[in-house]
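Dumping the structure here so I can ask a few things about it.
Only one protein chain is missing from this complex, and each of the others stays in its spot.
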Amino acid sequence: MPTWNSRFKKSLDEKALKFSSSIDIDGKLYNEDIVGSIAHVKMLMKQKIISYAEGKKIISALESIRKEILSGKLKYDWRNEDIHSFIEEQITKKIGAIGKKLHTARSRNDQVALDERLYLKKEITTLIKTLIGLQKTLLKISSKHKSTIVPGYTHLQRAQPILFAHHLLAYISMLGRDVERLNDCLKRADKSPLGAAALSGTTLPIDRNYTAKLLGMKGIVENSLDAVSSRDIVIEFISTCAIIMVNLSRLAEELVLWSSQEFAFAQFDDSFATGSSLMPQKKNPDIAELVRGKTGRVYGTLIGILTVMKSLPLAYNRDMQEDKFHLTEAVNTTKDCLEIMAGLLKHTSFRKDRFEKELDGDLSLSTELVDYLVRKEIPFREAHNNVGKVVALAVSKKKKLNEILLADYKKISPKFEKNLYNFLTAKSSINNRLSDGSTSPKEVDKQLKFWMRKLS
Amino acid sequence: MPTWNSRFKKSLDEKALKFSSSIDIDGKLYNEDIVGSIAHVKMLMKQKIISYAEGKKIISALESIRKEILSGKLKYDWRNEDIHSFIEEQITKKIGAIGKKLHTARSRNDQVALDERLYLKKEITTLIKTLIGLQKTLLKISSKHKSTIVPGYTHLQRAQPILFAHHLLAYISMLGRDVERLNDCLKRADKSPLGAAALSGTTLPIDRNYTAKLLGMKGIVENSLDAVSSRDIVIEFISTCAIIMVNLSRLAEELVLWSSQEFAFAQFDDSFATGSSLMPQKKNPDIAELVRGKTGRVYGTLIGILTVMKSLPLAYNRDMQEDKFHLTEAVNTTKDCLEIMAGLLKHTSFRKDRFEKELDGDLSLSTELVDYLVRKEIPFREAHNNVGKVVALAVSKKKKLNEILLADYKKISPKFEKNLYNFLTAKSSINNRLSDGSTSPKEVDKQLKFWMRKLS
Amino acid sequence: MPTWNSRFKKSLDEKALKFSSSIDIDGKLYNEDIVGSIAHVKMLMKQKIISYAEGKKIISALESIRKEILSGKLKYDWRNEDIHSFIEEQITKKIGAIGKKLHTARSRNDQVALDERLYLKKEITTLIKTLIGLQKTLLKISSKHKSTIVPGYTHLQRAQPILFAHHLLAYISMLGRDVERLNDCLKRADKSPLGAAALSGTTLPIDRNYTAKLLGMKGIVENSLDAVSSRDIVIEFISTCAIIMVNLSRLAEELVLWSSQEFAFAQFDDSFATGSSLMPQKKNPDIAELVRGKTGRVYGTLIGILTVMKSLPLAYNRDMQEDKFHLTEAVNTTKDCLEIMAGLLKHTSFRKDRFEKELDGDLSLSTELVDYLVRKEIPFREAHNNVGKVVALAVSKKKKLNEILLADYKKISPKFEKNLYNFLTAKSSINNRLSDGSTSPKEVDKQLKFWMRKLS
Partner (left out) sequence: MPTWNSRFKKSLDEKALKFSSSIDIDGKLYNEDIVGSIAHVKMLMKQKIISYAEGKKIISALESIRKEILSGKLKYDWRNEDIHSFIEEQITKKIGAIGKKLHTARSRNDQVALDERLYLKKEITTLIKTLIGLQKTLLKISSKHKSTIVPGYTHLQRAQPILFAHHLLAYISMLGRDVERLNDCLKRADKSPLGAAALSGTTLPIDRNYTAKLLGMKGIVENSLDAVSSRDIVIEFISTCAIIMVNLSRLAEELVLWSSQEFAFAQFDDSFATGSSLMPQKKNPDIAELVRGKTGRVYGTLIGILTVMKSLPLAYNRDMQEDKFHLTEAVNTTKDCLEIMAGLLKHTSFRKDRFEKELDGDLSLSTELVDYLVRKEIPFREAHNNVGKVVALAVSKKKKLNEILLADYKKISPKFEKNLYNFLTAKSSINNRLSDGSTSPKEVDKQLKFWMRKLS
């Protein structure tokens, strides 16, 4: 029988109960709910709103309920409506009338807001660890590939040779900003809404800051309406998950490309690839594809929560119950994808010798020739034009840049001299980079060291 | 051990298996999978690709597997990867080597596409029934409220009086188009992709049309790449669900408004409302709010599947496994919301006497005066202007339109005469409507009859 | 001065006017607005609500306004609020008081709903033509590549050889369903809401069906509230655009892949590719990338309109003004992308000789060997396993399938005989397909003929 039932003459219709029951989702937050209740009771004791003896009994009941849920002894299903009502009922079963004091000076509105923030706090911390785990995996591979040369692409066209470590360091940097964003969100999430009661506060002499302190939170959400009505923290968090998925989907796409017969750069260990039910030769990059595909799930939760919250008048509305569906889905999908991506990368080998030779003299060294001319005082745009002509010649003759004769070079610009050929290896191109954050070995090394320090 | 395993030296890593397993979702399609397999086997028999005796054994094994799953005797979990592999494994367990012929001339790619289409077919049919159920409920209430007068709103401002039946008929019409859209989608969904095999068809002499016929489908998806690569049907279906949710969310919003103390028009039966854990007086429109909130879930699945499919090269990619998450979520949420909305409406009473008196002489009858003047040959825009002045007078004097003296009316326009007051009741306003589809009792009756015929 | 102004003592604040003005978007629908007004006036004349002489003057004014707008003589900006008010103002300027009769028995609510449906009707027709144009371009290329062999991919791994024509025919089929969807939507859109007036119909003796007939529409939107409140047609249309973009984004992705140095299959004409401001060698698939990127715009409009309509109570709300932003953006983007894709394809050459030789003996012929064994009565799953072992051998020896000795084959299965090598060319693999809709030359030819008939 629901806790709010005394003015009602009938209980909720079974279909309506099933439809509105949230325990399949908020049931996973039972620990947060109990932790919050214990802090609440301790505060009620301190403030003498309930007696010390009463408080102790309630707390002990809460703790044994937690154990029973954890051990699987105590179970709930949709008939129990929500985890808050369920736990309150259990207490009363255990300790009788005293249990009815637990909800003093509290409403489900502030209670659920608290549970959600405690959950967020825990999950943000976990996500940050998982992100750092993936960064470390990438860093390890980067260290192994400090001299592996690959084509750097723009528009999926070979643009300029780069070190593979440099490529992976780009992802490490992106994920680093994801960590920052999560920390910023945590800062805002780590405040207690408890004590806002239904929406307007309470006439009982509670101490909101004390409860917050007991919960290890950095303060309270001041305005009581704000405390129970807002879900901006949840949206902010999910949008951060969406950004993480953007980054993962890009890496996943590259893994799919690299493992194709055409790119032939990455090879997955058998334990991280699958075959085909029909075609015996297949070795498919399923894990990467699924990470890419699961991006849709997280985008979906973001639109989901934004849709839920749009145009809701203050304060609490039942629509907001849906927030936990979107939140838990975003948390689980993002976490799983981060973890499996680290696992996949650990079980992927990259062919060090795949590209370097192919890139010597390749058209993707054209910029080297432009810079060559610029250093000889040819205005950049003119240099670009001259090298464009070299490229056209190479394409028409089906030759590499280092196969074109000096005489032909000189016809295009007299500034070309024999030493131009020195600039036409992939390695020289990389080694000659000078700018901060560039793909030169020195700069890549600097980045590697920076992240090793940062992630250790 | 996966079915595709012979070229692999290791089995899939446990984490990778868990991450990629789809049986939690496609397991719900076991019946579709078995139905599809039986038809496939019958065709293989007819084409003599397998012998009659073999075929009979496989079919009988499939049928007993179906019974065992249904009865709960046979269970599966994520370790079983997907329902297709699981069922094939079970057959081989039951009948040995012969079972290994089931997958002849088939791939998981066309199999999964078929299962999904069979599922869609079933669910579209159910959804249409559920939509019609809701239409009927609305129609019943409309019939009861053929003379209940309520304010028609635009911009949530009272605009013109209307019959409540007319208001509900608008929703019946909208839902009618939802039914049309589902039927249109069904037309496209009801085609068999089976026989496309992995992507290119097969060298075995199968008969695709025969299989389709056995399955009661209206033909085949011709091009084999299209058959395994496309999910436009799924997107079309989910977008139709999203439109249904738009319509439901609007009705839900109105129920929330109507049950507020301010509108005081609708009252929910205790069995379809909930109270507050803190505030004993509360009777909340939770069901309507949840329907409104669950709109977010369906919008989320739409963005989800659109995200999954964006930019995927042909043919099958593993990302597409995610389609069933979005599809089943959309199906279940939409179906539940349609059903519960019918239930809620059946348990809602609307106060016939709430508005009529209040609307007599109300400012929302201003258009009556405009039409009055227009009928007296005043150009519309001038009539509008004159009545605007009447309204300004009424507002400043805090009077109703029927409380303003004829003398004052005449000052604004000499065309006003005593009979103007006849037009200032809510009922006359409604009765005087002449146009097709208007809120006049005659037109409302016509609509009621139309839908009664149509829905019976 | 707005048309609704007489009860107001102040005009709209300039900032508020600028914010709420919609003429930058609905101004593009001036022709629809005038066409609708002319039909409305003709009906008012027929019904004697206005006199014949009055009607003629109004119509002639409307026609000259149309000419003036078209020629650029008459201009409007945000100060004119919306196109409806602007045109009404212009008429009154031209013909004085009579012009004030135009809006008789009409509201902006039904007027704007009509304009939008007329616009939709026009644009759906155009889009269908554009879709067919793209199908024809694809068909032309297919005809040229009836014997061009390319790898068919699943998971971006080479799966089985297919004809390039077959690949393109998959897209033709997908686009064919897009055409169907647009036609289905048109069926629902092609109904007139005019005469619903503000929301409840009118007391004036109008003839809604006559107006609809004049406009060439297939009937009226019956229920007057539905007529002014619903935008499901717009959502349905935009979701169809989103599906079109899914299909285009997939083709675009493939063009990007095919034009990479690794795939080296497609080459864009200089007139449909761009270079780099820095790297002289670059030839970028920008057009394909932009089509892919613009998918985001159309998805955005879909979420946009869904967000706008969620939870709006009946009838008209000003939020709905935003629908035209999303609608026109979806129309223009989709149309532009379809057109440019046809243009791009016309300026792309595909290398007929790129893959065939490479595919002879390739691992992607493994299914041929499975079918070979199946035809020799080996159960499919066992055959799959045997060929899996062949593949493992080939991989470890770095050999093609046709480079493995018969002796080695026989060690794996005694059923292998010398004629197996006949099945190991790309061409034989394709030629041996038997199933409907497969990639065999015969089936591809059938499809080509089907579409040639259909599209001519």
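Points worth noting:
For clarity, chains are labelled A, B and C in written order, and residue numbers in each chain start from 1.
Just so we're on the same page, a residue touches a chain if its C-beta (ideal position, glycine included) is under 8 Å from a C-beta of that chain, and two chains touch if they have at least 3 such contacts.
Computed from a predicted model, the values in this text were never measured in an experiment.
Among the residues B:K100, B:H145 or B:R158, only B:R158 touches the chain that is left out of the figure.
Across C:H40, C:K57, C:H84 or C:K101, the residue that sits in touch with the chain not pictured is C:H84. Contact with the undisplayed chain is limited, among B:S173, B:S271, B:N284 or B:T348, to B:N284.
Residue in contact with the omitted chain (choice from A:L306, A:L344 or A:L359): A:L306.
Think of the hidden chain as still there; on chain C it touches residues 2-13, 15-16, 19-20, 84-85, 103, 106-109, 197-198, 269-287, 289-290, 292-297, 299-308, 317-322, 325-326, 336, 339-340, 343-344, 347. Residues touching the missing chain, restricted to chain B, are 151, 153-160, 256-257, 259-263, 275-286, 289, 303, 306-307, 310-311, 363-364, 366-367, 369-370, 384-385, 387-388, 390-391 (touch as defined at the top).
Everything below uses one rule, namely that only the chains that are shown with their structure count from here on.
When every chain is reduced to the mean of its CA atoms, the largest separation from chain C belongs to A. For the pair chain B and chain C, the distance between C-alpha centroids works out to 23 Å. Shared interface positions of chain A, defined as residues touching 2 or more other chains, are 275-286, 289, 303, 306-307.
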